[in-house]
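Here the complex is missing a single protein chain, while all its other protein chains stay put.
Which chain is which? They are A and B, in the order written, and residues in each are numbered from 1.
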Amino acid sequence: MKRKALYVSVLIALSQLGGCASLGVQPWERDLLAKDEMELGAEGIDLGLDDHIYFSKEATSGGRSFAGGGCGCN
Amino acid sequence: MRHFSRITRKLCLPVLIVTTLLTQGVMAKQPAPDLLLTTATGQHKLSDYQGQVVYLDFWASWCKPCQRSFPWMNAMQQKYAGRGFTVVAINVDTDRKLADQFLAMLPATFPVAFDPEGTAPALYKVPGMPTSYLIDHTGQLRLAHQGFHIQKQNQYEQEIVTLLEEMESSQ
Partner (left out) sequence: MQLNHKGSIATALAGATCALLGQSPAHADTDSSVLKDWKFDTAILYYGETDRVSLAESVISATKTNNDDSIFNVKLVLDTLTGASANGAVPQPAVQTFSRPSGKDSYQVAAGETPLDDTFRDTRVQVASSWMQPFAETWRGTAGINVSREYDYMSLGVNGLLEKDLFQRNTTLSAGLSYQFDSIDPVGGKPTPLSSMLIPSDNSDADEDTGQYSKNGSDNKTTMDLLFGVTQVINRRMLMQFNYGLSVVDGYTTDPYKVLSVIDANGVTQDIIYENRPDTRTRHSFFWQTKYALDSGVADVSYRFATDDWDINSHTIDSRLRFNLSDRSYIQPHFRYYQQSAADFYQPFVNQSAPLPMYASADYRVGEMTAYTVGLKYGRELDNGHEWAVRAEYYQQDPKNAGFDQPGVLADLDLYPSVKAVILQFNYHF
């Protein structure tokens, strides 16, 4: 039951991500996204330390990656 | 460190040859869409610069490569203004305060216009920050560059010189 609900929510999330035309911003509208604190891997040191703690105290680890985001500059 | 960059330099060469063949920065000759330029002191038009070679630069305070381009644009302005060249920079920040902070750190010796509404970049369909366009003395768009790469400064400068020579030989 729980698993089914999860798959449905994952599907919904995926469909939201799909290349829908209304998503996204123009290249000159990235002022907020370009902020350091808006990077997915912002505070990488904290995330790394947390990972180390939870890796040794819990049965699951990982899952996160730091791809994407940022100012979209060249 | 030098070691690492030497390795990447080697790795990059094949990629580079392919990409330079594919992308030259040259664009179809077409009239540069005219723009109303709002500077700190007043308003004028892009077409007012006709008769000069214009380096039109779209930039934002939050764009890191833009920080690299400012010293170079100042140098170009100083070197070629006498031959009928100017940089025109259009800032696209929505918050003017941030643009002013940037300019306080990296003062510009060329005209800077502010376009918080993003009208100009929308008209030019600017694909990324920064993007620069070279406009010849007849007001035609000739070249475009996305991004600012320190390694390509010589190439950028040569392109300006080519358009200046073209202008000089037509006179």
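What we mean here is this: a residue touches a chain if its C-beta (ideal position, glycine included) is under 8 Å from a C-beta of that chain, and two chains touch if they have at least 3 such contacts.
Just so it is clear, the model here is predicted, and its values are computed rather than measured.
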### Query
If you put the missing chain back, which residues of subunit A would it touch?
3, 6, 10, 13-14, 16-17, 19, 23-27, 29-33, 35, 37-38, 40, 42-46, 48-49, 52-54, 57-60, 62-65, 67-69, 72, 74
### Query
Which subunit B residues touch the hidden chain?
1, 4-5, 8-9, 11-13, 15-16, 19-20, 22-30, 64-65, 67-68, 70-72, 105-106, 124-128, 131, 133, 141-142, 144-147, 149-155, 162
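The definition used in the following text is that only the chains that are shown with their structure count from here on.
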### Computed distance of Cα centres, subunit B from subunit A, in Å
33
### Summary
In their shared complex, subunit B is touched by residues of subunit A numbered 26-31, 34-35, 71-74
### Query
Which of the residues in subunit B come into contact with subunit A in the complex?
58, 60-66, 92-95, 98, 118, 121-122, 126-131, 146-149
